[in-house]
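Notes to accompany the following structure.
All protein chains but one are shown at their positions in the complex.
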Amino acid sequence: MKAIIQFLIMIALWLLLTWSLQPADVIAGIVISILTVALMGNIFLDKAARLFNPIRLFWGILYIPYLLWYILIANFDVAYRVLNPAMPIRPGIVKIKTCLETEMGKTFLANSITLTPGTLTVDIIGQDLYIHWINVKYDNDIEAQSYEIAGKFERILRRIFE
Amino acid sequence: MSTIMLVFIWALLISAFLCLYRIAMGPTPPDRTVGIDILGTIVVGFCAFMSLYTGKDYYMNIGISWALLSFIGTVALAKFLERRSFDE
Amino acid sequence: MDLKELSRDESRGMTLIVKTISRLIMSFVILFGCFIIIYGHITPGGGFAGGIILTIAYVLLLLAFGGKVAMAKLSNFWASMWDNIGALSFVVIGFLGMTGGYFFLNFLDHGSPGHLVSAGMIPLCNIFIALKVGAALYAIFIGLSVYGRIVTEEEK
Partner (left out) sequence: MSETIGYIMITVGVLFDVLGCVGLVRLPDVYNRLQAATKCVTLGTCLILFGVAVMGFGSGQNAMAVKSLICAAFVLITSPTGAHALARGSHKAGVPLWQGSVIDQYQEYEETKS
């Protein structure tokens, strides 16, 4: 099952890369996809098949514009801090807790945190994430920090990956 | 077409030179590494401009390869900064 | 130990984020290297560049998961073996041209220009050059990083 899913993803990527439907191209794509599955099959993600559930797919497609909107806000935030002559920054490394369990969920949460306003993931140990925050608002309040930084993504990522 | 393209390319060149300033002047080794990482992403933008200007699609192959090599280089340098050997 | 259990080991390699992203993009890297090799005669690239990209996938494996996983995937013996197979096959293709007249004669069908089947045996040469270059670079990398490192005082 996992091998079939990987094969389908690879052949779709090959057809997008070559952008032609001539017989020679398609046959080369099939051969190379089988070679790829044989070489890297046991390194590929374990639970890739569940991502093709229609409900998860719907939330996954909805997540892309949501993330892009927050990245745009993050860029205007950085522009304000960089161009201001006084440089209003108050940096520090804080610790937050996440409720996501799977490795894909934790990875995408960490990458989303890196791309959104004022935060950068430094390390991940179990359920704890250590975040470099450019404008620390609370003093050592883990609950409030977790809600402020990760809450807005966990709502959707829990529906996609858990 | 060509005037606005020239403005874009000069703007990207200015940002590349700002990265080069950080690589040359960075007080610690991680600063220089950050400059190298950012420079690798900017070059992908240059490849997109070349593809748009000439109308050939194979410049994007170079862009994808460059993004790949930049990622591997960043991971290798980060592992080196952690003072660990490559094989553990 | 099994390769799947080895790659789950927390104490070895980089963090969870780098490991998961490596799992995600590793297959795409192999696919893209093969794309560069196969279309080497009608777009820029070819055997050398494609072989480097194929090697990059295994080097990413070594960096993200540690040396044991990479060595279980492709050991130093098989790396040097693929190196030799690539070089020998390239020379054999050269000698096959002798059947038609001279060394490196392009004896296969030429096809129509601009398509995949359009250059006779040039794609075959590209594939063997990629094997040669990729395997040799991988062998050099593990020779320098796994076998060739300086043993520190604590490890003694």
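For reference, chains read A, B and C in written order, and residue numbers begin at 1 within each chain.
Operating definition for what follows: a residue touches a chain if its C-beta (ideal position, glycine included) is under 8 Å from a C-beta of that chain, and two chains touch if they have at least 3 such contacts.
All values derive from a computational prediction rather than experimental measurement.
In the full complex, chain B touches the hidden chain at residues 4, 8, 11-12, 14-16, 18-19, 21-22, 28-31, 33-35, 37-38, 41-42, 44-45, 48-49, 51-52, 55-57, 60-61, 63-64, 67-68, 70-71, 74-75, 77-83. Residues of chain C that touch the chain left out of the display are 14-15, 17-18, 21, 24-25, 28. Across the interface with the omitted chain, chain A contributes residues 13, 16-17, 19, 71-72, 74-75, 78-79, 81-83, 87, 89-95, 110-111, 114-115, 118-123, 125, 130, 132, 134, 136, 139-140.
Rule of thumb we're sticking to: only the chains that are shown with their structure count from here on.
The touch graph of these protein chains is an open line. If you average the CA atoms of chain B and of chain C, the two centres end up 24 Å from each other.
In terms of their C-alpha centroids, the spacing between chain A and chain B amounts to 22 Å.
Across the assembly, chain B contributes no residue in contact with two or more other chains.
Residue positions of chain C touching 2 or more other chains: 32. Residue ranges on chain A touching chain C, taken from their complex, read 6, 9-10, 13-14, 17-18, 22, 24-25, 28, 32-33, 35-37, 39-40, 42-45, 103-104, 106-107, 110-111, 121, 123-124.
Across the complex, chain B meets chain C through its residues 58, 61-62, 64-65, 68-69, 72, 75-76, 78-79, 85-88. Within the complex, the chain C residues that touch chain B are 12-14, 18, 29, 32, 36, 43-45, 49, 53, 56, 59-60, 62-64, 66-67, 142, 145-146, 149.
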